[in-house]
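Every protein chain of the complex appears in place save one, which is left out.
== chain A ==
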Amino acid sequence: MSEANFSGIGTGLVGHGALIERLLRGEFICRVTDEDGWRALKSPAVRERIETYLNQINRTVASAGEGEVFFCGYAQLGEAERKVISSQFKDICQALIPLVEWLVLVQEASGQDTPLTEGAPVRLTELQGRIEETPAFREQLGKLSQYRLFGSTSSNVDAQLKLVFKRLVELGFLTRPNVEKQIYIATGKLDYLYEVIRFIDETEGLNLEAQAETATQRELI
């Protein structure tokens, strides 16, 4: 796999056409979604070439999640670009609450100590079983599936879950490597999401971590 990439260095941009296309399509490139592309962007020489190419059309390679996730940004911001960024920002802010509720639900329902992160698998059938068994989880799912992001009108756990997962795949937070199996893998876009929340937390001084900590301690007492 990586050999193809290294030979791509020699043949110029031709070998990375698909990767550039994915970037321009607004996709997030991470190890899970496109391992070859991710490796290519990790290599400084290739990244440099792609960057030079993108700069010609006022684009740049941006990265998040400690350099593990790549996406396409503007090299220079004019009025039009600012408008686009502003609407993207609004989109992500609106998606934050439903997504966070979903992350917490998955973590709690699967009894995990760690929240979902890039590369972590979610087995839908197992998750569904656990949610169906517990009324509190059922209620949480019902609530979050009705957000506009997911837009479910169903009252049935199976339909709600399937819709939520389908939407998350469409939005690029999950991938489904095998269409015959109900196993989903979290992508680097989730790590991007954590970074967005952390950024908001730090810049607005919300002290989210400290609040969560005090709340847990109060529960323990």
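The rule we apply is simple: a residue touches a chain if its C-beta (ideal position, glycine included) is under 8 Å from a C-beta of that chain, and two chains touch if they have at least 3 such contacts; residues count from 1.
As a working rule, contacts and distances are computed from a predicted model.
**Q** So which of "DNA-binding protein", "Aspartyl/glutamyl-tRNA(Asn/Gln) amidotransferase subunit B", "Phosphoenolpyruvate carboxylase" or "ABC transporter permease" is the UniProt name of the chain that got left out?
**A** Result for the unshown chain: "Phosphoenolpyruvate carboxylase".
**Q** Which is it among A:Q88, A:T125 or A:S155 that touches the chain not included here?
**A** Among A:Q88, A:T125 or A:S155, only A:Q88 touches the chain that is not shown.
**Q** Of the listed residues A:W38, A:F71 or A:F150, which contacts the missing chain in the full complex?
**A** If we include the chain that is not displayed, A:F71 is the one touching it.
**Q** Since one chain has been left out of the picture, which residues of chain A touch it in the full complex?
**A** Chain A touches the chain not shown through residues 21, 24-26, 59-60, 62, 64, 71-74, 77, 81-82, 84-86, 88-89, 92-93, 96-97, 100-101, 103-104, 107, 113-115, 117, 192, 194-201, 203-204, 206-213, 215-216.
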